[in-house]
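With one protein chain removed, the remaining protein chains of the complex are shown where they sit.
Order as written gives the chain letters A, B and C; numbering starts at 1 within each chain.
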């Protein structure tokens, strides 16, 4: 078997993680690295014995079969389109774009070129989320009737990041919207949202929130609730509960270790793994390895461009609910 | 010290529980029992060496200082008014009435007669709910920002009961509305609701639901979510989570026992205590003992008529949100 | 049905608990109270409308069918013998006596008079221990192969108590020996012991220990380990683990409440219920109610005089192991 030959766009934090996974996977090879910061590109390229290239060189190189788009969010849609036209298999970190129109235009190009686009909804590749999905699909609790998704970050991102992030619904809850749709296997039909800037009131100046609740109804009469907070004193909190007709599935956090201490104050367990890099380290590796094996087997990716569009539609509906004070219908 | 002399209205299930508590409390005495079913009244009266009386006899008896109203829900408001006018100290099971107007009229009578009315929101007397309230009030997590309340019954009540219950919001979620207001110490300012008849679709014929989600906003920008289901395969589920600026409080279910079994399927813990009688047995005793000691000490009850009115206001707002598809403002 | 008429010997802490249980049980009646401290006897007698009597008056009173022996430990054997001769049904707190000879002589009198003696091994009546015993007897884990019993007290008892207690094996581990024999349904065949005065070295002056480990072998080749400490900073610790061929049963502590707090230090759960009075409150009630219903049904008590003798045999063997540095054979 020949190895899948890949180019990496973006030599930042997440790009480096993916480069290490590629290096450890005997079925693929990191051929080149692209980054507007050339020294960053060089560092990764040197570490894994690959070349620094420009974007155009990658698209023109027939020997490169796949691209990993891990560059800044506002470059994603353009790179996806160019990659699709250049016949590359595409993995892209979320989001495709913050504008629904831009996303839809981009996905049209993908479709017209019959390109394969895998989107970086990393949680779908985490063994805990997968265990809950598998149990649900295998009917262990019968029909899902009430889904509760909790996501809380250990702390507010830097103000500069927040201003460009698109807001809590498009930047943070987007993962939870995707999770709800993935678990149910369909889009909700109605949704309402409540949100506050209670952790950091100043962010309301640019219209953002740090604490939010969204409730959703599905066509089969089941309900789902997502709660988000940008700051949890106890660390990264990622839990799911699915209440079904025959049982409840519940996914707890992954803790730093399994040691507890008991004393006159009670019994104290360790904190959750600090943040997404620690918590989803294995999921990131699974995600890339799955991308490589999907290519080999001709399978569809677990998370597609359409999944990215769906999550964005829900984020926008949540924003609309808050603006209008109404429960919003989702057109599917 | 003389003993508080009480009359019990209603010799049914909950009336019997309260009678046993009175019997075991050396500071009070069950003087008489009233029930339209005379044999039920006799059974309880005999067991505790008290007399069977009519309602009028109780109200006329100057030696009876307090009444426990545990009769059918539609008799509560009338009995409260008569007791208030007869100068009795009053304990009444929830609800006062399902009509807000009737509740308000009744509470006016209570007020005009300067009567003391304690309402049976039993969860306020449970040591677990009290522990979460105490921790919150003592500032252990700072300001509460996001409250999540889960209540699920082990199974649907009989259809006859449901038809007269007033619906899921006024019959079941009423406890959770009270819990949210109690924890926050204030009423919310806005609310939205979603509900389904997914467990038993036929109940939609009389406009009821079995699964519901309500989200609320408070004046201080904090949020709360309540989820309800009339049927949980694993039993009675009563949990609370309060996310605050300095930590999260989390209240788990009380289990049948502390034994688990580990085998090739994993590790299995016992179910929660089956239903409210098992789960809140000690809370019911605390509630009555508190009623007796409030009388002795001249203290206000933990749950008042106003608390009953507040919870009803929220239940009605939830119904309105569903009917209108809007987020509803609560006038306080 | 007529009520079982009881006399109580000993109006101390545990005697009061049993008196309250009798009062709440409609099938029995506390006729009289005996205590060398007359005011203590009076207090209990008044509270439950019974009489103060002398021991002899009790034994002579044909209307008294049963006695509860809750007086000082060194009076137990004498009172049991007198009660047996006077044809009373007997409940006695542990121990019968600290001397094996005295116990055996006493049990001979019980046997000769065909008396029924129920011994106060309260843990056998706790719903958690019962759940583990039931699961074991129903074969949920197949044959028990390795039993681990942990018992730790929140703190050392007063020095005066310890000096008269008979030492850690006869005073504290006696409950755990009984538990092991009860769970297995048979006595072990060999045993070794290790013990230290590490918490309070001064108790070694009178030959006592505060920390101890005993290992036992049963005829069926299964093993058991008991660990004891007189001081656990986190409170009363009472756990059992039974490893069997098809699974493991594990009994955790009962906590003060189900609330946990998560913050930057991790997640903290409540402490175990403080000590035996809190932890075994319901077990004490079950024990007495079982005694009353065994009388009514003619059933054997769950814990007999022979069980007391067996536990004492093991405690003495543990002491011998320490003195001799040898593994001790138990003659059965």
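Things to note:
The rule we apply is simple: a residue touches a chain if its C-beta (ideal position, glycine included) is under 8 Å from a C-beta of that chain, and two chains touch if they have at least 3 such contacts.
Note that the structure is a prediction, hence the values are computed from the model and not measured.
Among C:75, C:148 or C:293, only C:148 touches the chain that is left out of the view. The chain not shown here is touched by just one of C:24, C:213, C:281 or C:294, and that residue is C:213.
Screening A:32, A:71, A:128 or A:233 for touch with the missing chain picks out A:128.
In the full complex, chain B touches the omitted chain through residues 232-235, 262-271. Counting over the whole complex, chain A has residues 23-24, 26, 47, 127-128, 131-132, 135, 140-141, 246-254, 256-263, 267, 270 touching the chain that is not drawn. Although one chain is not drawn, its touching partners on chain C can still be listed: residues 141, 143, 145-146, 148, 150, 152, 190, 192, 194-199, 201, 211-213, 215-217, 220-223, 225, 227, 229, 231-234, 237, 243-248, 321, 325-327.
By our rule, only the chains that are shown with their structure count from here on.
For chain C, the chain whose average C-alpha position is most distant is A. Per-chain CA centroids place chain B at a distance of 39 Å from chain C. Distance between chain centres (mean CA atoms), chain A to chain B: 42 Å. With centres set at the average Cα position, the gap from chain A to chain C is 58 Å. Those residues of chain B in touch with two or more other chains are numbered 141, 246-248.
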